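For this view, one protein chain was removed and the others were kept in their places.
What follows is subunit A.
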Amino acid sequence: MDKQIPLTPALLAQALSGKRLLEDEVPIPQACFQVLRSTKQLIPIPAIENNKGAAKCTRCGNTAMHYFSEYSCGICQKTHLYCRNCIQMGRISECKPLYSWNGAEARWPVHANPLTWEGQLTPAQSRAAAHLEQAVNEIIPSYLCWAVCGAGKTEMLFPAITAALKRGDRVALASPRVDVIRELLPRMRQAFQNITIEALYGGSEQRTGRSQLILATTHQLLRYYQAFDVLIIDEVDAFPYYLDRSLMYAAKQAVKKQATTLYLTATPRKNFRLQMKLGKLPHVFVPLRYHGHLLPVPKFKFSFYLTSQLTNKKLPHVLLKWLTQRKNPKRQLLLFVPEIVMAKELKEVISTSLLETNTIAAAEELEIVFAADQNREEKINQFREKKLHALITTTILERGVTFPSVDVVVLGAGHEVFNEAALVQIAGRAGRSADDPSGEVIFFHDGKTYAMEKARQMILDMNARGRKR
């Protein structure tokens, strides 16, 4: 929202409706802002509701007092409450109101035939896609699509999005993961070539916030208010969405009163599974991958001294043995470790062992990647282009990224960061392509955890359901 927008009434409505913004986020000149304000087309609303000790941030819904703090204002010489929970998106305080649009309603073009994708859905995909489309057509408030890793969720969405665009709806696709949004943008642009699409995430370029189809990280939804007719939340079980109540609040606030929210996941968490069981959440289950093969089942390999070996920068013997006995040594290798520090420490010893076992030809074919890595995108791309042969990573690569042919290794799978959902997702990185549908998944551990057992059980269950089809 950096660029100033052209000032026609229709464009103003498109840019400002469905949002609640701070004054400096409104992308118009000062004079114009004043006019809109005095003509009551922009209405100020209190950014923090403060009722004697019980405060609520209007933008992120925070009510926890320890996420509020005070500052003494240099402008009006008063002490104001401000919200620390959403401060990364600009400070919400009692001093400055949020502005919401009250002018003419925004109109979005009705498209007769928006889909420019020419691929074919598999039978399993089209069954699920039909359900999602129906949910949009009937404006069902919430609908869950439970599809295994690699089922081709994005393609399944196309009919539902098409249905919405045919009505002239506004659509948003949100994910907690920025990597997912980055990967989706070109695919969506390809599939809907005549629709205005933009991606919003921290540091994204060319923001106007007035496209009909918005791809955004779930944080960005905080700026929207009753904006979307259809909201799709991808990877709904991913960090930080499932832990952060303000993101759920944001998702609720961002949709219109009559709207459909579609949830997508490969690993629904407890609350969703419970709601499905109770029949409170309509859903569709897709147990097969798009290529029709079953999910690779993780193998557990025990190594008694694993934790101490890893802290002493040594690798367990079972790993070295496995490296020499891989079923298909041509596959690339993804190594998951629990902590960034460990990734850095182990790089050298892993590099030596991989060279010794001829897994990689040169030390340059191994890299590490982690969340705060500045070259993260570049390294992931290199791995995808097979310039890198092995990658050591933390849980950031657990989901949303696709590499055609990899073997997956988890070192220290018993660590607490590897919860059930994470392990299922990690296992789901293998066997993604139709050419090589069966990569190996090995969990090295020094003590099985419930998470590991449950993850394997979940995969076995999904495979059992897949076999029946």
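Definition applied: a contact is a pair of C-beta atoms (placed from the backbone, for glycine too) under 8 Å apart; a residue touches a chain by one contact, two chains touch by 3 or more; residues count from 1.
One rule holds in what follows: contacts and distances are computed from a predicted model.
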item	value
Name of the absent chain as recorded in UniProt (options "MoaD family protein", "Cobalt transport protein CbiM", "ABC transporter ATP-binding protein" or "DNA utilization protein GntX")	"DNA utilization protein GntX"
Omitted-chain contact residue, chosen from A:8, A:38 or A:72	A:72
Option touching the unshown chain, where A:34, A:50, A:88 or A:190 are the choices	A:88
Touching residues (missing chain, whole complex) on subunit A	24, 66, 69-75, 80, 82, 84, 87-88, 90-91, 93, 95
